[in-house]
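Excluded from the complex is one protein chain; the other protein chains are retained at their positions.
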Amino acid sequence: MYRIPREKLDQLFALTAEKETLYIPTDATSGIAQFKKWNEGMKMSEKLKTSRSAKDFFFPQTEALVNFKISGKKIDIIDPREECEDFVIFGVRACDAKSFEILDSVFLVDPVDTYYKNRREHGTIVTLACSRPSESCFCTTFDIDPTEPAGDVSAWMTDDSVYFKANTEKGEKYIALVSSLLEETDGADVDAQKVATKEILGKLPFANLKKDAFGGGKTEQYFGSPKWAELSEACLGCGTCTFVCPTCQCYDIRDFDTGHGINRFRCWDSCMYSDFTKMAHGNPRLSQKERFRQRFMHKLVYYPENHDEVFACVGCGRCVEKCPISMNIVKVMKTLGEEEAK
Amino acid sequence: MNMNLETLIPIVGVVTEVKQDTPDIKNFRVVGRDGKKPIQHMPGQCAMVSIPGVGEAMFSITSSPTNEDYIEFEIKKCGCLTNWLHMIEAGQEITVRGPYGNAFPVDDAFAGHDLLIIAGGVGLAPVRSVINYCRHHRDRYGKIDIVYGSRSKEDLAFYDEIINEWMSPDEKDVHVHLTIDREQENWDGHVGFVPNYVKELGFDTDKIAILCGPPIMIKFTLAGLKEIGFSEQQIYTTLELKMKCGVGKCGRCNVGSKYVCKDGPVFRMDELSELPDEY
Amino acid sequence: MQEVMKKRAKELLASGEVTRVIGWKKNEFDYDITPAVFETAEAIDRDFVYDDFCGPNLSKFTFQHQKNDTKTLVFLKPCDTYSMTQMVTEHRVNRDALYIIGIPCFGKIDIEKIKADGMTGILSVTSEGADVKVHTLYGDKTYVKIDVMAERCLACKSKYHTIYDELIGEEGEVMETDRFDQVKELEAMTPDQRFEFWRGELSRCIRCNACRNACPACTCESCVFDNPESGIAQKAAADSFEENMFHIIRAFHVAGRCTDCGECSRVCPQHIPLHLLNRKFISDINGYYGEYQAGEEVGQRAPLVNFTKEDVEPDVVAKGGK
Partner (left out) sequence: MSMNEFKPKIVAFCCNWCSYAGADLAGTNRLNYPADVKIIRVPCSCRVNPMFILRAFQRGADGVILCGCHPGDCHYTTGNYYARRRMTMLFSMLDYLGIEKERTRVEWVSAAEGAKFAAVMNDFVKTVTELGENKRLEDLRCKK
């Protein structure tokens, strides 16, 4: 384990940014935190989490897929892909770090998504352990330990120091990059922080939320539940929950006519949108109830069924905080789970 | 490694022939720029066809894999992209990527069996690939029955091919049963809906049934088949939902935990029954 | 207040006058309020709330119930009644299918303000009189209500109900407001400063459409941004132009019809002050075409579907405004 005094953190950022592009969470004007490219004088946000998740780095909201040039009846295809530059994301929380594994299991299975892979290979993730979890956190429900975050390098921040531990080869490389500022140390302070945080975790409002009632093979049990109508009745059909969710990965492919060619790009899409499954001849998910159900069934049943009982939720709590009508996965789990208990 | 699966970057296909098959269905013959067949597939598999700037959609490849020269799409005019496709002429380039999805198990589960192929309207497109594949490898299969219905005589897709090839006296043990929805002049064949016709014909149940057509036809034909004694394990069908990526990642074509583009489009009826009714 | 409302709702349900009640219920936290439909007295007893967190404007939630044969009871705060009046004016909702009870509002608390102050791990929030007590895992704090009130409530335009079948509590009055102060501040900046300001704000947009979907004036069955034929259908803003365009068009489509209820800014997950766009239109309309408040009474003609022969010429903008 390595240590750096907190006041030297800016030097560490500067040193990192000399070699690679560095992104850190920083406060925006209106009270939310967001990842931004570091530049001199930028302050790291004190907030627990960024408003958007960190999935943008690997799965950006819009991304060029292919360009076409059209002349008469001829079509030329232009591959716009370029090798991504190396970059470092500093301060990713345990929940977001876990979400990368979930995205990996979608994008990095055969056929591998080369766009995602390109970014993933060039990104180094420095995670930061949580010490002040918020009321909307429930990562422990999905067996995530916020005091021991995954990622290439794990970091812990105490009142006076920041501690680092490399977990992967990429992480070792990063530590080597900034080693001139680091000193080796034992992790006594870190252990103390972990104990304190764990105590707080036990007191969180969702500490007792259990995922056991869900998982693969439960489609029949929940699909027809009468509770969906009640849960979805106030849903506005916006895409807030999906877009702030670190694990939502649905996308749309669209063409844009630039006037001198066609750019085909992909962009985030939301299963909550009415046109998500709309086809020329009809729509299998006609009302908001079906769309709402799809989102949660996917996270709690379909995904675990296809991916060894790993859930497509990391308990980051963003949907809990951001939903305009305060409907969220916790409420769904509690409501449907109750039914199960009966 | 098939690059266009990994990158979503299509290849250029040249439409060499466009044939008006029925008033609202056209048949498109597509080759690569090199004049050769652009993709290799198995019966039932699909490909993403696109006109850049207009859209991209999944269509089943209706030609048989045994056709070494080109692939064919049978496309009904019903939306934005298909309207455009219906406007193009031979020589126009389009883009294709694929093949996507699974195929009918023509070489395993179907081999050595009698086949009953039931289609309605443009639903003949995916199973035509099966029919022609089986006719090509005629000795691998038993008796082949084809029940095909459409709204009218003019709406019967591949009518010439059916009459001249499938119903040709040289065909061994291939029986085509055509039906149309309503009486019309110069039609002396059967009149009535496909599900009823299937029941009237009353097949023996020692065979495999392949179903494709509008949802309502599938629903009633399925019930009819079960009535005459078919089990769900003997029935195959193919689904179609909105698709964007074709590789099970864009997340919209799922029925329960199965993605139609990746785990389908061909499903055995018993597999399908386990999935929620959302297609 | 909450108890009076519950009682009245149950009476109306029992009498058969209405068969469902649109109100609010608490979700996981004190400050998490979900609009809800109640169909039984038990459900009302169990879940119905009305407190200082009941921000969501219920007008638009009547939409899906207007086709029912029986009446729906809806509780509307003063500013919500403006939205409802506007919807009735535009024939977007069937007035006869609704039973509207006007309720007073004393300003809603914006939990984001409390969170922005660094409060986290919030276990409970209680609002008593002028005090807002916040109890968290990391310590407690008491705020003066006015400090944590939603921006839209600080600039409250009216305590008066423009549409109702009955009122609970006293009728209020239209208020003097300084709601255009921020607009004026922006207008006073240089174009470069304004450009920087709006780039900073709008670049955060994630195009979740929450502002559109929550807006009681956005009632089109198919939005221009969802219509592939419109030429501007977009799922995501690919660049700064599309961010700007979405927000200009969104605000323009409700210009003259926006009642300034503030839902767009409330629901924005990225805290973009969208109401400042709408208010700019309102302030321009007031300045150029005379004072106009959308949703004031049923049957008003919106300024952008109206004209006078003496209207100002568009070059008034280039000449420096009002």
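So that you can tell them apart, the chains are marked A, B and C in the order they are listed, and the count of residues begins at 1 in each.
By definition in this document, a contact is a pair of C-beta atoms (placed from the backbone, for glycine too) under 8 Å apart; a residue touches a chain by one contact, two chains touch by 3 or more.
All of these numbers come straight from a predicted model, not from anything done at the bench.
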Omitted chain: which shown chains does it touch? A, C
Option from C:E128, C:D147 or C:D311 whose C-beta touches the chain left out: C:D311
Using the document's definition of touch, tell me which of C:A238, C:C258, C:L274 or C:A294 contacts the absent chain. C:A238
Counting contacts across the full complex, list the positions on subunit A that touch the omitted chain. 256, 258-260, 263
Need a quick check: the contact residues on subunit C for the chain that isn't drawn. 186-187, 191-199, 224, 230-232, 238-239, 241-242, 244-245, 248-249, 251-252, 255, 277, 280-281, 284-285, 288-289, 303-309, 311-318, 321
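In the analysis below, only the chains that are shown with their structure count from here on.
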In terms of CA centroid distance, which chain is the most far removed from subunit A? B
Most central chain, judged by mean Cα position vs. mean of all protein Cα atoms, is A
Based only on mean CA positions, could you tell me how far subunit B sits from subunit C in angstrom? 51
Multi-partner residues of subunit B (each touching 2 or more other chains): 80
If I count partner chains per residue in subunit A, which residues reach a count of at least 2? 252, 269
State the interface residues of subunit C toward subunit A in the complex, per the touch definition above. 27-29, 32-37, 56, 61, 112-113, 115-116, 118, 120-123, 136-138, 200-201, 204, 206-210, 212-214, 226, 234-238, 266-267, 269-273
Subunit B residues touching subunit A in their complex are 2, 5-12, 52-56, 78-80, 82, 91-95, 241-242, 244-245, 247, 249-254, 256-257, 274-276, 278-279
In the complex of these two chains, what residues of subunit A are touching subunit B? 65-66, 68, 70, 73-77, 79, 81, 106-107, 111-115, 216, 219-220, 223-224, 249-253, 255, 257, 262, 264, 266, 269, 271, 276-281, 284-285, 290, 294, 297-298, 301-303, 305-306
